[in-house]
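Incomplete set of chains, arranged as in the complex.
All chains are identified by letter, namely A, B, C and D, in their written order; residue positions are counted from 1 within each chain.
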């Protein structure tokens, strides 16, 4: 009976041939997405550089996209982005790494089972909520210590961004540290090391690639973070190095300009793409670096 | 059964002590009614053993009998397992090491350990050896260099690695790695060295080298070695303890154990009838 | 897409015109409004009121700013139906409308007074002359510290701020008040009015300009500068910026507008209906949202124009 | 000669132990820091929302008057957005995962797709917004409707679903596939009848996590343009819409204008966090329930 049925199932063999191709087509959507991003950004960026010379854009310290004498220097945005990222990493790296060490080296199973999900919750909170928190809580709080702080400034969103990134650094570093074989720890403990010494001199050096990769991913995340800065750091486009002041990041600029809905075809509209392109390249490099680091050193032990 | 072996343990220990007072050697380790549980499972039962200076003491027994557990109790490494509970007493150089007041780091500085699987740090050979001295505060480069050479010579591996001290220890063969681990242990100038099947992951030639090394080390250190390999125990140890189901069935001079065991379970094991 | 829409609704209104008395036929569709942030509270309130009466119509209000709004208003396809403006349409913008064949109509909706606001703790600069207050914002004004205006005032840096160039308010300030002279370098121009309110409410040395409405809803956080136009200091208020041709705050007042795409109003009955509704209710909503209401004549004129489109 | 001087070791021991204990305390503090922030954040938001979050708030439409304003529109918009995102990501994500795990040979193409997916996961969401604005809103002339926002979001969260599905598929034991092949099943029959049913809990977990990401994302929607005031409820995926985080954004930004808007923002945050918490709980329940089945 099955014998007979078998030969009549031509349909299956067609499905069998079509399915891999169909699924490949679906899988290429992700590549198309990347291509879409690159092409979109690139086309309009090229248009932008027809209006504004490449060098003027990347060396210009004046960003004044709207006035009659519009000027497009991206340096104010770059400083804003770099500042917020550096501040964020000053928070996220030490706290994240210490939390990772605690969870991986010191915490008992039970404690870890309680604390890790809390960190995960922190990672799942939408950034808009962090933005609200930065603007309505952290800034006023900081201003009670630092009266010179502007109501919108780069410091507060930087710190909150750091808090947002802590779980990411902590969880990726913890993964890297947990995958260091126990025999390594035992070897060090048997030589009379304290836990701190084991962690610092054996576990972290052994896990260093994963740990650094977590930092780099954190940086990438900070560079691309949008809503926190859009809400809490204002839109000041001055080229300044003062962290008590409002500074605009690349992401916040994009939100401002699209929020103001720049019309297609204007230089300011193209500037949106040039900034986005810069942002995209920055984060892409960071992601590739992170992948390279973790791949290169993965097979260490 | 428990009563029986208990009695036997005592006897063994007495004989052993008597036998050794003649040698005039000092006792390094002395365990008294040592019991250990993993959660509800008892892994060590009333262990009473005395281990003497500058001897090689072998621990033999079938898989799961508690050999590793016992040896890891001697430097309190078992404490890393959260479910472990211990009763009884262990005296090292006459001080009770199970005491809260005894710092484990201190104990482990005096009692080195070599593991079944070579576990060098993923660092250079040089850094592997100097790890211990450094954490104990030695920073002087000249002294460290001296320690490295002496330890590597002590572990009979100096000639093989002296030209590649800066290379990663993972580039060494398994046998070399194990000797490196022994050298790393020597670098902190321990009093006792614990070894848990140090050759079981090695090829015969490397095994031979490590065995020779152990023989040499005996002059300066007291060594306690766990082994699956009866021939090895016979070749290198002065005393042998036979463990079974967490108990010490017999503990005596190695020659006696192998030629003329008192307990017929020992005999069965040695002649390969089980295990 | 807009064309397709237009065709079908045109048909409807043609058939509808047979029995012209039936004005009660339920309207539906959307009305898209963008433009001035100054006018936004007025328009948002208006839209909300309208929608409680016309549930099937969706009136969307955004607030990209007057200039940015005009850019969305003056496009070949899918343009907005209304553009709110806190200044009159510029020549370039009008030219662009011609080029695209867009017929538009300007309506005044209310009167606004440009208000200069300072921090509650600022107890010195509560009164200034017209010239003094403008000087603060001028590049050539030569004022950086309060003491530059009045030696008795603190020798602290003034922090001037205002809405950015997306906003008609900025252009009104620049073109009308500052007579097209450059802004001082230190001026802090923001996209969001709320940011300005916040900045000023938290900074003793800040001074910002924006529409009266934004001051009115933040009186508890800000003080307004009383400006002396020659006849003693005048506090901005609905009365002083209002109706009367001789209103005391007159030099700093301006009408605010909305621009209607007339083509859309003809195509889409809901747009026209909303326009008429907005005019009929402009006075009430204006006073609710911090604007001075227009005179009846202006309103009547607008309404009769709109009725003519039916 | 002894280099490791016993006395010296002893002397140093004290400070080493102290450093260890100190560090342990510090590390614990760092870990608890996250907890403290979480509690502060929740406390702040909660106290701001007291008195504002009630039945009326949930069920009313948007209004410029704080007392009358509600988030029904944002809730409806969020739901419609999910109606687009859930099937689209599920379809694309699972399809990609099946291709990568079951069909792709270990070659260049596979590694290109794989690398591409992990890079895509790191592209800032605001850049996806620009993609959505340029492609869906403008080129396809969809305008800023649910469909355009949903497609943008789908691409944004696609990597999450792909990676989760890949893991779920990889976790299906090879012996189940062998059993199916052994009975003469074709590859696709095996995938459809054996692999996917066994992988479905993992896939669902990934889907829920990606949806909760999509629910909380704001930046791409700001970029594709959501009206500040949109009162009518969306009726389908071709309507304009607003979502919970957009409402939080506008109310936060406008809070200087009308102080009570800050309370509305806080109340909306509470609703959003509750929704996310529920979704994550479901994901965890699914994960725990079906863990280690094989």
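The criterion applied here is as follows: contacts are C-beta pairs under 8 Å (C-beta built on N, C-alpha and C of every residue); 3 or more make two chains touch, one makes a residue touch a chain.
On a predicted model such as this, the values are computed, not experimentally measured, just so you know.
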Practice task
List, for each labelled chain kind, its number of copies in the complete complex.
Solution key: A x1, B x2, C x1, D x1
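Just so it is clear, only the chains that are shown with their structure count from here on.
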Practice task
Averaging each chain's C-alpha atoms to get its centre, pick out the one most distant from chain B.
Solution key: C
Problem - Best-connected chain pair, where connection means C-beta pairs in contact - result: A-D
Exercise for the section: Provide the C-alpha centroid distance between chain A and chain B, rounded to the nearest whole angstrom. Expected result: 50
Fill in the blank from the handout: Taking each chain's mean CA coordinate, chain B and chain C are separated, in whole Å, by 87
Handout entry: chain A and chain D, separation of their C-alpha mean positions in angstrom
Key = 15
Exercise for the section: Could you check chain D for residues that touch two or more other chains and list them? Expected result: 16-17, 225, 253, 255
Exercise for the section: Could you check chain B for residues that touch two or more other chains and list them? Expected result: 105-106, 109, 132, 135-136, 188
Fill in the blank from the handout: A full list of chain pairs that touch reads A-B, A-C, A-D, B-D, C-D
Exercise for the section: Show which residues of chain A lie in contact with chain B when the two form their complex. Expected result: 108-109, 181, 183-184, 186-194, 197, 201-202, 205-206, 300-301
Practice task
Report the residues of chain D in contact with chain A in the complex, numbered from low to high.
Solution key: 16-17, 19-20, 23-24, 26-31, 33-35, 37-38, 40-41, 44-45, 48, 91-92, 95-96, 98-100, 103-104, 112-113, 115-120, 122-131, 133-135, 138, 155, 158-159, 162, 184, 186-189, 212, 215-219, 222-225, 245, 248-249, 252-253, 255, 262, 265-266, 269, 272-273, 276-277, 280, 284
Exercise for the section: Using the touch definition up top, name the residues of chain B that touch chain A in the complex. Expected result: 75, 77, 80, 82, 105-109, 112-113, 115, 117, 119-123, 131-132, 135-136, 170, 181, 184-185, 188
